[in-house]
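With one protein chain withheld, the remaining protein chains of the complex are depicted in position.
Showing chain A:
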Amino acid sequence: MNARDDIGHDITPDAALREIDRVSGSVRRSTRWAGRWLLVLGLGTIVYWLVMLLGPGSLAVVAAWAWIAFTIAGCVYVFRKNVYDRLTWRLQWPVTGAYVLAVVLTVLFANVMPEREPLPAGWVLAAVLAAVLCGTPPLYGAWRLLRAGGEER
């Protein structure tokens, strides 16, 4: 029997409001993982594509393996979570859809990039832009979730 199991039914309105603040605050702190996860995903995406598009071939192989490991770890991390806040729930499909589209466009861009060295400055700029744009959907999600922070969602 837990220490709180035997609490009676008398509770004052003040105590009830305090309990609501305490519990909802505790739950909100537990839901902040999604914003942090999207931030890591967004920044990781940018670094990954910068390496893949502009880095040397040997580094690209390392980046590809690191990305596979990161994706598997990310799936396990998200799957093991046992609470989802309302804003995360609302954002999950728009952010996922935009991210998938951004990845597809970046892959298409990678296929049309010239392979000659050195790469013209215009292509370097376009590659940086493509990498940043690919990381934008999860970064947007992270910004929305972290900004909401402890506020009412």
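We adopt the following convention: a contact is a pair of C-beta atoms (placed from the backbone, for glycine too) under 8 Å apart; a residue touches a chain by one contact, two chains touch by 3 or more; residues count from 1.
Assume contacts and distances are computed from a predicted model.
Only one chain is not pictured, and the protein name UniProt records for it, out of "Cell shape-determining protein MreC", "DNA-binding MarR family transcriptional regulator", "3-oxoadipate--succinyl-CoA transferase subunit B" or "Branched-chain amino acid ABC transporter permease", is "DNA-binding MarR family transcriptional regulator". Check A:61, A:83, A:108 or A:129 against the missing chain and you find that the one touching it is A:83.
Contact with the omitted chain, checked across A:30, A:71 or A:96, is made by A:30. Which of A:20, A:59 or A:129 touches the hidden chain is settled by the complete complex: it is A:20. Contacts to the hidden chain, counted on chain A, fall at residues 1-5, 7-9, 11, 13-14, 16-17, 19-20, 23-24, 26-28, 30-31, 82-86, 88-89, 152-153.
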